[in-house]
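Written below as C-alpha cells is the structure these notes are about.
Removed from the display is one protein chain of the complex; every other protein chain stays in position.
The chains carry the letters A and B, assigned in the order they are written, with residues numbered from 1 in each.
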Amino acid sequence: MPRADSARGEKFPVDILRLENLHKHFGGIAALNGVSLAVDDGERRALIGPNGAGKTTLFNLISGELPPTTGRIIYRAQNITRLPSHRRAALGMARTFQRNNLFLGLSVWENVRLAAHPDKGAGVRAFAAPNGRARDLIEHSLARVGLHEQRDMPARNLSYGEQRQLELAIALATQPNMILLDEPAAGMSPAETQRLMGIVREMPRDITLLIIEHDMDLIFALADRITVLHYGEVIADGEPYAVKNDARVKEAYLGT
Amino acid sequence: MSSRRLLSFTLALAILILLIALPAFASTFIVKTLTEVLIFGILAMSLDLLLGYTGLVSFGHAAFFGMGAYATGYLAKNLSPNIVVVMPLALLIVAAAALVIGFFSIRVSGVYFLMLTLAFGQMIYALAERWTDVTGGSNGLSSLPRPLIELGSARIEFDDVNARYFLVLAFFLLSYAALWWMVHAQFGRVLIGIRENEPRLRAIGYNTSRFKLLAFVIAGVFAGVAGALYAGFNRFVSTSDVYWTQSGQVLIMVVIGGAGTLLGPVLGAGMILILQNIISSATERWQTIMGLLFIGFVFAARNGVMGLLKQIFQISNFKFQIVKPKSESEVSNLKSKI
Partner (left out) sequence: MSLDFLLIQFLNGLQSALLLFLLAAGLSIIFGMMDVMNLAHGSFYMLGAYIGLSLVRAFGNFWLALLIAPLVVGALGFIVERVLLRPLKGRGHLDQVLLTFGLALVALDFTHATWGANILSLQPPPELAGSLPLGPVQYPLMRLFVIVMGLLLAAVLGLIVSRTRIGAIVRAGVADAQMVGGLGINISLIFSIVFAVGAALAAFGGVIAAPVVGLKLGMDAETLIAALIVVVVGGLGTLRGAFWGSLLIGEADNFGRALLPDYALLSVYVIMAAILLLRPTGLFGKKT
C-alpha cells in the first residue's frame, strides 16, 4: 500500500515499538507486572498466554485506551506513554478489537471512508467529499480484505466473519506502520479462519503486526516471533519453535 | 430506486411550492403559526445535530436560542434593526458562548453532559433575570423594532405578517440546506461515528473532542439563528424563552418528530406548537396536559413520527431487501447454542 508521506515511509532500523517495564494495576490487582519487550520494524509478532495473562490490557496500554500505572511506551523513537489514542493513530498505529467494533449503522464503504479520511481534526476538510487519493485508499483497503462487493451494505448486515474483515480494512485504511490485531480469528469457523489467514499473510511486509491469538496454527503460519505473557509478565520471547518447546511455557499452559 | 428518488423529489418540490404560495390563500393566523413552526423547526433541527447525530443529550439548548433572541432584540433596539448588521453580531455572541459552554460540557459524556448543559443553560437564564440593563430582567425586552434588510440602496422592510413569514422561510430553507449538507458530508459521518462508537473513532485517529465541540458550536449558532428570527417575529423576548422548560420542550420536539433525521424535528416542532395552541385555547391547565402527553409519548411511540413513516416506507419497499445467507460461523454458533 502506498504510504501517505515520506516521514511515514522512513525506516526505523531498530525497533518500531518498545515497552519498558510496564505496570498496570486495577485497584489492588496487578494486571501487568513489569512488561518489557521490543518489536522490530516489519516484524510479525504473536502475543500469547493463558486467559487473564494481561494480553488485552497490554494492547489497551499500547493503543492508549488505558494509561499505564508506571513504565514507558516508545513508538518510532517517540515516547507516547501519555499520548491520547487519536494521536497514536496519527503516528501510524492501528488496532482491531476483540469484539467487533464497527459503526454498524454506516455502510461498509462509509466505515472505511471514516478511516481513510485525511482530516481527522475537525478542520475545514472534514466537510469535503473524499478526494481521489482517499477513494483509491478506500477501494484498495476493501479489495485487500475482499469486501468489494459488500461495499454498500450496512455493516450491521455483514456476517460475523465479514465484520472482522471490515475491521481489518478499517485498520489498513488508516495507512498504519503497525497494526495491533486482537484475536482476529476469535469466533470464526475454520473456513473463515483460513480466509482471514490469507488476508493477513498478504498484507504488505512493511506493516508491523502484533497479534493476540489463541489459534496456534494461525500463529505458526504468521508469526516471526512469539512473546508469551503469564500473570502479567513475559515468561518467554523468541522464535516460534523455541517458544513452543520452552519448559516454562509448557508449564504455564498445562500446569494449573 | 430512481423512482423512489423521483417521488421524494416531487414531494419536496410540492411542499416547497405550497410553502411559498401559502400566504396567498391562508389566513393570517395560519401564516403566523407556520412562521413559528419554521422558527422552532430550525431550533429543533439544530438540537438534533447533537441529539440524533452525535448522540449528545443537551438539556440546555434554549440558552443559545434565548441568547440569539436577546442579542438581536438588544442590538435592534440600540444599534439598528437591520438584519445584515445585527444577525452576524448576535450569532458571534452565541458562537462564543457555545464555545465556552461546549468546552466544559464535552469533557464529560452521558448523563453528566446532560446535567452540565442543563446547569449552564440555567446560568444563562439567571443571567437574563439579573442583567436587567440589557435583558429587561423579568419584564423582558418588549416592543422590539420590526426587522429590515438594508444593503447599500436596497431596503426591504418586514412590516406585515406575510413578509416576515417569507423572511423566516428563507432562513429556514438556508438552515435546512446547510445542515443537510453537513450531515451528509464527512463531518456528519464522523458525528454518527461518535454516536455509534466513539472509542473506535479515536482509535482510527479522530480527535473526537474537537468534532463534538464543533458540532456543539454549530448547533448553538443555528439555535441562535432561530432565536434571532424569533425576536424579529415575536418582537418580545422574555426569560421564559431561556428557561429549562424551553430546553425540555425542544428536546421533546426532536424526539417526537424522530431524532437522527432533519425533517423529523421540524414535524415535531409543528406538532407540539399546534397542540399547544389548541390545548391552551381550551384550558388554562394546558401545561399539565402537555406534561401528561410527554409522559404518554415516552410509553407509546418511542421512535417518533419519522420512525413510524420509515417503517411504513420500508414495508412498502419490502421487495428490494436482500436476505443475506448466514455465514458459516453464525450457523455453527447457532448450532452450538441449540
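The rule we apply is simple: a contact is a pair of C-beta atoms (placed from the backbone, for glycine too) under 8 Å apart; a residue touches a chain by one contact, two chains touch by 3 or more.
A quick note: this is a predicted structure, and the numbers were derived from the prediction, not measured.
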Omitted chain - touching chains that are shown: B
Residue, one of B:V31, B:L47, B:A90 or B:L114, that touches the chain absent here: B:L114
Chain not shown, touching residues in subunit B: 57, 59, 104, 107-108, 110-112, 114-116, 118-120, 122-123, 126-127, 130, 243-245, 248, 251-252, 255, 284-285, 287-288, 290-295, 297-299, 302
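Simple rule for what comes next: only the chains that are shown with their structure count from here on.
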Interchain centroid distance [CA atoms averaged], subunit A/subunit B, Å: 40
Of subunit B, residues touching subunit A in the complex: 181-182, 185-187, 189-190, 192-193, 196-197, 199-208, 210-211, 213-214, 324, 326-330, 332-333
Residue ranges of subunit A touching subunit B (in the complex, touch as defined): 63, 65, 84-86, 89-90, 94-95, 97, 101-106, 110, 113-115, 117, 119-122, 125-130, 153, 157, 159-162, 170-171, 173-174, 187-189, 191-192
